[in-house]
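Below is a slice of the complex: some chains, not all, each in place.
Going in written order, the chains are labelled A, B and C, and every chain counts its residues from 1.
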Amino acid sequence: MLHTVNKSPYTHSTLAECSKVATPGSSILLIEDGVFAVQAGGAKVVDLNEIMKDKTVYALEPDIKARGISKVCEGVKVIGYDGFVDLAVESKSHAWV
Amino acid sequence: MNDDDVKKIMFIMRQAPHGTIYSYEGLETILVFGAFEQEMSMAFIGDGIFAAVKGQDTEGIGIKGFIKTYGVLEDYGVDHMYVDKESMEERGLTPEDFVVDVEVVSAAEIGRIMEEQHATIPY
Amino acid sequence: MKFTVLVHEGPYNHQAADTAYNFTKAAIAKGHEIVRIFFYHDGVYNITNQAEPPQDDRDIYKRWSDIAKDNGIDTVACIAASKRRGINDKYMVEGTRISGLGQLADAVIGSERLVTFG
């Protein structure tokens, strides 16, 4: 299953709640303000590493670029709107809005 | 209607009541979905669990309350109401604090049930 | 594949309407079918024809109108949410309509995928 997260993990509990519920093997796609999680050197990279032990984390490139994120932490797969569509075809999705 | 045509639909309630309208308009959705005779369930996670807590009196804030709606959801076809155990305990609540009978389960269990659904809708 | 797109937030104030549009455009380009776009909560504000967005910015209303007309996508705002918020069928962009939540239920049941933006 695909879970989308669009809130910043620095100010909202959304990513934490989503990752608690998402089953091993599922995917989490960070979009909009959710992509702040991937800034290399940020405190939330630790949480992402924990999540990536048994889930795949994606982040939307246009949102990363819009926010001036200079370096994406390791392990996160960067995709475009096309890739988002492909993930949404591959499995059902839930939005943690 | 053939059994194969019945779809599982789950409403994921994560927003606190009254501060925003999501949980209230979410209930309106569930009532309408009731007419379509699908297999419906709800999961309360995070602040969503506050929406189903007993003793809400909205007179002072001048907003129409909706707590009584929970009582009719079973009649509208909501078969399960799951509450995330950790969210409940963190907020100092117990199963007796809810206006309806809820099933207290782990977050992992909610995740597993989500995977079985035809669709999940967030409020 | 058959998609329903659900939008929970209004235009400009939240990025949800932009992401939903960009997703929809990409899905169409890949040959998928958008069964219905449904606007709920503040999402209903997306269909007004009374706005004048700045000329150097995107026109979110026109984008919805164009993508609906060009691809024959049924684009619906919830009537209960609309009434509460002052959206009505006298002032909506072409290619959109206002109807009940049954239209959401119907679309969700009839689609293989629901993708929500909020």
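What we mean here is this: contacts are C-beta pairs under 8 Å (C-beta built on N, C-alpha and C of every residue); 3 or more make two chains touch, one makes a residue touch a chain.
Fair warning: this is a prediction, and the values are worked out from it, not measured in the lab.
Q: Which formula gives the number of each chain in the whole complex?
A: The complex described by this file is made up as A x2, B x2, C x2.
Assume only the chains that are shown with their structure count from here on.
Q: Name whichever of A-B and A-C has more C-beta pairs touching across its two chains.
A: Most C-beta pairs in contact, of the two: A-C.
Q: Could you please state the distance in Å, as a whole number, between where the Cα atoms of chain A are centred and where those of chain B are centred?
A: Averaging C-alpha atoms per chain gives centres 26 Å apart.
Q: At least two partner chains per residue is the criterion; list those residues in chain C.
A: 8, 114, 116, 118, in rising order.
Q: Using the touch definition from the top, which residues of chain A touch two or more other chains?
A: 92, 94-95, 97
Q: Can you list the residues on chain C that touch chain B in the complex?
A: 6, 8, 40-41, 80-81, 100-102, 104-106, 108-109, 111, 114, 116, 118
Q: Quick one: in the complex, what on chain C touches chain A?
A: Answer in residue numbers: 1, 3, 8, 15-16, 19, 22-23, 25-27, 29-30, 32, 113-118.
Q: What does chain B use to touch chain C in their complex?
A: 7, 9, 21-22, 25, 28-29, 32-33, 35-36, 38, 118-122
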